[in-house]
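Here is the structure we will look at.
For this depiction, one protein chain was excluded, whereas all remaining protein chains were kept in their positions.
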């Protein structure tokens, strides 16, 4: 398949554009006999949807999805599951002024170079709207993971220059606030910071941390399909992401080996490590400790501040975007990070079944 | 294929263990009619090989490779190219004391959990020796890229806490020193730092930067197979790597959108960007600017300092490794980073040929 | 992907059940810039649809399809193209009496064994209705092939014991009659034969021949992905197919090598063969001669004659099917054979672009 497929056994293909009829996903390889809890899908779609709070875009999208195939009496049948989300509230006219513009740090230019044809309305295929399809598929992957006792949770760790302090004491699993940062005092500063950027017609980036708990040992492969490599690909495939690190990550590069090595010990007869600089993965394979990784997101490219750029004829022009857009996509990216992580783990859980005679 | 394959069209499968008969790679999809310059392969193997300088392991491996298939009169024929490197100077006995030990931050424990069987000698398949096969394949990918005018160059940017200063003035393409850092004064400090770690029986990590120049526009896909996602997977599949960032990366998360956006302009009639925070990729597709990314490597897990750990029976023991090992693998990882980058770009160059009618 | 994907570059995934919301297909890898002629898609869907003549089932399905994604102003954009065909005129009640029955030579039993769950209505995923999705995708593949001057044409060569005589003189490309056999006098006998089987509550099988003309040389691979191997897989993936042969096929096994070998000669300076026992493929690769192959179809499993079988509890029962069904699916399978052939050739045309430096 050609760039729109993710996964080997539990695999998905997404389709659709932001300003076409809708977006969708086909999940091929979901095991038969899974209870498909539609509320769980809706919940994650709602966590991703635009217009959900004062710090997100004003563009509202009620994500009403249909399951077009693959279930019978509420259970997966082993057949491909297609989920479709029709587009609504598309103001394609909003994009008329962008028809001939190469927006800075968008895909306008590279699309034309790649395909020679481009749907300028809302970014077409490179629109973040495509990620709704991933979230729907990821919700089903999560349902499968729940049957195996595995839990995935992401949250916002940094917005612009505001970060959760190292010594903060918070519960990752508490109810989410609108910025999806579990440390309340940091969250408050983040919200203010986003509101300020919005007023300025500017935008902010940030970092999401994700933790996968109770993942069994043995997932992932020693060479190319290392679990962290699969996660890295999954995360860098999300719009606006610029970096990935697992365990100690970039900071770990400054440590000595003797500090960094995770000493083995036993807890209740189980093999565990004293520290978790490995981030739950050793030699590409899960070791039973929490899998912990961070994903970097750049500030949103769409800003209303005036910018200098080119049009299609390579003439210099001024651009002031007028569409509705997010001053910071990081809070809405939390369920996307979780979805992509769930897809990776579900795939490797199934692959692992083939490892031994 | 099951975790030992990389790439779709220009694809490779590697095989072999550090203490078996040797290691090898099959390249399937190398275009026919490529001049296979064996000196170029040898050169990159030599840049990766152990024992090449005072800051690397004392274990010597002369990497004598054979091309077992796929060429005729010095040219690729379109058939799979198999390259084999026989093992020599393996002191398997050196590993006898490790037979029952779960070395901290190695793959010993996860291997047993995954496969239920393990070749303890030298790490088996998770040994860095496997990367020689990648380097050989990558050298052929580079030869293909050269026919398209594309250049890939990686170098060491950071070792432990020593980094090339932001205002340093250096030529990335000068002859490599033993630490492969192009800024000579920084290189000197790095070398000292590694020598010190070696004396202490300890180890260091670091960061490699890679630049891909003169890459055509249009490579990569907008959704899952974004060029940066493919590179991220490639890099995180290298032993000891813990992070990846493209363009502005993690640092870019602290910038405002108006700072971060790369303004379009023309140079000699060509579309270029004023800054390159995007790192040469926009919307997952190359934009003709240099592709720039960093890879984080943890300090080597094998140290001779005494460590606390478990044996196979989950009994606590003390471990002092005695095999020959690198105090810092980062300089030797430079050609590996280049090889994996070359494989990604070669694959996407070929995939791109199918994009338009 | 898990069994519902076909093709590597020009690839499809189908989804949907006969008695769910509908069926669909996602085409990933259709080159950008192709004019998507919706009439051509409709025409092939109409050739496949039930109820199109007196010799087909009475069940009517007007195949109204929607293109949900991947086109802009009538052209492919390089993004995945999703086509959806909503189900209508499903009389799910017709299948109530089959809920607990293992119908002979259907997939009822094997489905339960494989998945442990089964939608009994209309065969679910194993219904021939799924092939409408393939026909829609194949129609787009054909449009691509037309831009390359390649023509694909299948027809009915045999129904039951009635075959086109070896010395018959007919034009393969004339307008299709209802049985899709280009030899009129044979066609008449076939139609009578099918009508007779229908009256008896019985069913017939047959053979379809397919010819691919003006296919360029060089498509296919020498080893596993031989062009005939890809076609064989494509054809055996069609419901009710039981055999495939290319060129001289099974009959060729009785010839001597000196008879069978296709002597090379030139026509207008082009390399051609005197005979075409090879069927247009030599060493797995197209040689520029017409690609000719046959596909065998068993008699339809659904018959209204009383049969002995088991129910879900393994109790012996009598079964007399009452749903609407085809006494012979072969005429309706003609566009399916063409569609699958078109998908194979389109894929290999694109793959071939990567073969040389």
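We just call them A, B and C in the order they show up, numbering each chain from 1.
We take it that contacts are C-beta pairs under 8 Å (C-beta built on N, C-alpha and C of every residue); 3 or more make two chains touch, one makes a residue touch a chain.
The structure displayed is predicted, hence computed values, not measured ones.
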| item | value |
| --- | --- |
| Contact with the hidden chain (one of B:59, B:106 or B:125) | B:125 |
| Touching the absent chain when the full complex is considered, from B:82, B:256 or B:357 | B:82 |
| Option touching the unshown chain, where C:56, C:71, C:177 or C:301 are the choices | C:301 |
| Contact residue for the chain not shown (choose from C:78, C:138 or C:160) | C:160 |
| Where the missing chain touches chain A, by residue | 8-10, 29, 31-34, 76, 78-79, 144, 147, 222, 350-351, 353-357 |
| Touching residues on chain C - with respect to the absent chain | 2-6, 14, 102, 104-107, 109-111, 113-116, 123, 125-126, 130, 158, 160-161, 197, 202-207, 217-219, 221-226, 228-237, 241-250, 252-266, 269, 271, 273, 277-279, 281-288, 294, 296-303, 305, 307-310, 314, 316, 351-352, 354-356 |
| Touching residues on chain B - with respect to the absent chain | 1-5, 7-11, 13-17, 20-24, 26, 28-29, 32-33, 66, 68-70, 72, 75, 77-82, 84, 114-119, 124-125 |
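Note that in this section only the chains that are shown with their structure count from here on.
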| item | value |
| --- | --- |
| Distance between the centres, which are taken as Cα means, of chain C and chain B, whole angstrom | 46 |
| Where chain A and chain C are represented by their mean Cα positions, the distance between them in whole Å | 39 |
| Two or more partner chains touched - positions in chain A | 2-5, 14, 114-116, 125 |
